[in-house]
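Excluded from the complex is one protein chain; the other protein chains are retained at their positions.
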Amino acid sequence: MAMAPTTTPQQLTQPGRRVQAAISEPRWVRLLLTTVAIGFLAMFLFIPLVAVFVNAFSLGYRVFFGAISDPDALSAIRLTLLTASIAVPLNLVFGLAAAWTIAKFDFRAKSVLMTLIDLPFAVSPVISGLIFVLLFGAEGWLGPWLAAHDLKIIFALPGIVISTTFVTFPFVARELIPVMQAYGNEEEEAAMVLGASGWQMFFRVTLPNVKWGLLYGIIICNARAMGEYGAVSVVSGKIRGLTATMPVFVELLYNGYEFAGAFAIASLLTSLALVTLAAKRILIYRSAVDSTGHQPQTPLVEKVGNIAA
Amino acid sequence: MSIEVRNIRKTFGNFVALDEVSLKVETGELVALLGMSGSGKTTLLRIISGLELPDSGSVHFHGSEATEVSVRDRRVGFVFQHYALFRHLSVFENVAFGLRVKPRASRPAEDYIRKRVHELLQLVQLDSMANRLPSQLSGGQRQRVALARALAVEPSVLLLDEPFGALDAKVRAELRRWLRRLHDELHITSVFVTHDQEEALELADRVVVMNQGRVEQIGTPADVYHHPATPFVYQFLGNVNLFHGRVEDGHVLIEGSSVELDEAPHRNGNAKERAHVYLRPHQLELALEASGGNEFRATVVHLNSAGPKVKVELVTEWGDPVFAEIDHDRFDALKLAKGHRVYARPKEKPRVFVYQI
Partner (left out) sequence: MNRTVLPGFRLAMGYTIVYLSLLVLIPLSTLFFKTAGIGWSGFWDAATSPRVMSAYRLSFSTAMIGALVNVGFGTLVAWTLVRYTFPFKSIVDALVDLPFALPTSVAGITLTTVYAENGWIGRWLAEVGIKAVFNSLGIVIALTFVGLPFVVRTVQPVLEDLDPELEEAAATLGASRLKVFTHVLGPALLPAILTGFALAFARALGEYGSVVFISGNLPLKTEVVPLLIMAKLEQFDYPGATAIAVVMLLISFTMILGVNLIQRWAARRFA
């Protein structure tokens, strides 16, 4: 089951079709539809996007740089990077293991497994945080045990890392599975016949074949890990300078009426999002080049599903 | 090294791919597994290689049991139908792969690898392409790289899965001849799978005709073509005309005609039974006048004289279609045209298969 399609590079080698004039709409209809579509996107995408940057610099460069170099801001940036640097590798290994299991083997519980992997998409971020509070919080299952050993998970880094890992664990797997499935088993079989061991086959044949999907999976997992707000809000206690990640810090600044500062931090996160979108285009392009062996002739029309869900 | 499989059985769910298949391939032989899709030939090949495991039965290499040996340790060379070249590695690195993944103890030095790879690339006439990527090669070139790659680890057995199936007719014919020459040079025990009977008959020392998971016949190409053991083999190899008849008193009578064949049927049949009589198109003789022998009347429906022989399509007097092939000389002598009436008679003994009703 797929909550929604993900990037499948094999599908992307077909160029978009140009519909013949004989079965196309009259010009005025096309103009109208295009304008309405662009207008919709402007209202909901372009204008809010631009607003982030404009507001970030609304009080000038000095205020901008002051905001992002403020100690609490630096602490938030450090915390965010640290969280991502733990969550992403963990989910990377999981993603490789899950993709290998699902893409290369046939077994009855496969659809159950795929549903489980899609689980975080069905769970509200607030609930994603709640479950860890119930598990590790003062009144939770493990609460007393943790208190006895003087270990803090909720309102501390471990809680942030665990809840972020939970929310982002499907991303690498979901990018890898269709890519692995598309490449089939033949090259792996060829490697085995030639005498390669399991790990030799995995590193020399499997990984190079999925490298673009893997790379993109890491990038999107990272973007979502650094950008997670709801679950971290619940779990961290939002203590400024201590347990506030960047997205939470944005809220704290905004609620404290420090708008320029809030948008300054927000602009950093938005830039990361834009880099992620650019990486996706590059992935599509590179994987199309790889599978056809030459540059695509016509402009590639994306046939991918969404990035995340 | 000889290969033997005994009583191999393999099912996929409810589908029986192989049903008690046994055969032996002698050292140095080139054997073809010939059949249609679903006949089990590729499954059998993969079981020999170790890429599939049989439900029951055993595989033996040179007398010793290999059924439980992992594919990695079997030292077979396998050439896939769609080449399965490592798309991100150059031609050179593809061929070198088997040498590079050897365990550290037995891994050869870089010099040796380079020498051997270039040797093999020269053997397959692709040395100039050593640095190209597979995507930059044609289908025929890719297949040759796949072959070189398989040979690099000095396998004792070479297995090829429809090696030319994905190629154009002309390239296929060229590679066929080339593979035969290669085999004559190297003498590696080889088994290849094909659905193309021309390919099997041209290349192989022996042909194994398979149908629905069973072996129909094993024999040299001449054997299976001229002495087919079952109707399936007869129909599969070459064109065929089928006449329906019945058996009476040791004779076979073709329905609707006055043709009576004296030949003893190739199956046991005494009382009244149905018979299928097979004749190849070139085994029919055409004449303008009756000769009083075993013949039937037919009308010419279509003529195709573009080719080494003239193909004549006829309809018998009882309404069945029949195909004949005659020499151009004979065709000119008869001055045949559409609508002409001719008399047709078998030139050689037809094959007769008898069925109990």
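For clarity, chains are labelled A and B in written order, and residue numbers in each chain start from 1.
Assume contacts are C-beta pairs under 8 Å (C-beta built on N, C-alpha and C of every residue); 3 or more make two chains touch, one makes a residue touch a chain.
Note that the coordinates shown come from a computational prediction; the quantities given were computed from them, not determined experimentally.
Across A:L59, A:L82, A:L134 or A:L215, the single residue that touches the chain missing here is A:L134. Residues touching the missing chain, restricted to chain B, are 12, 50-53, 70-71 (touch as defined at the top). Against the chain not displayed here, chain A makes contact via residues 1-5, 11, 14, 16-17, 19-20, 22-26, 29-30, 33-34, 36-38, 40-41, 43-49, 51-52, 55, 93-94, 96-98, 100-101, 104-108, 113, 115-127, 130-135, 137, 139-141, 162, 165-166, 169, 185, 188-189, 192, 197-198, 201-202, 220, 223-224, 226-230, 233-234, 246-248, 250-251, 254, 259, 262-263, 266, 269-270, 272-274, 276-278, 280-281, 299, 301-309.
Keep in mind that, in the parts below, only the chains that are shown with their structure count from here on.
Chain B meets chain A in the complex at residues 49-51, 71-73, 75-78, 80, 82, 84-89, 97-98, 101-102, 133, 135-136, 149-150, 152-153.
Chain A makes touch with chain B in their complex at residues 186-187, 189-197, 200, 204-205, 208-209, 290, 292-294.
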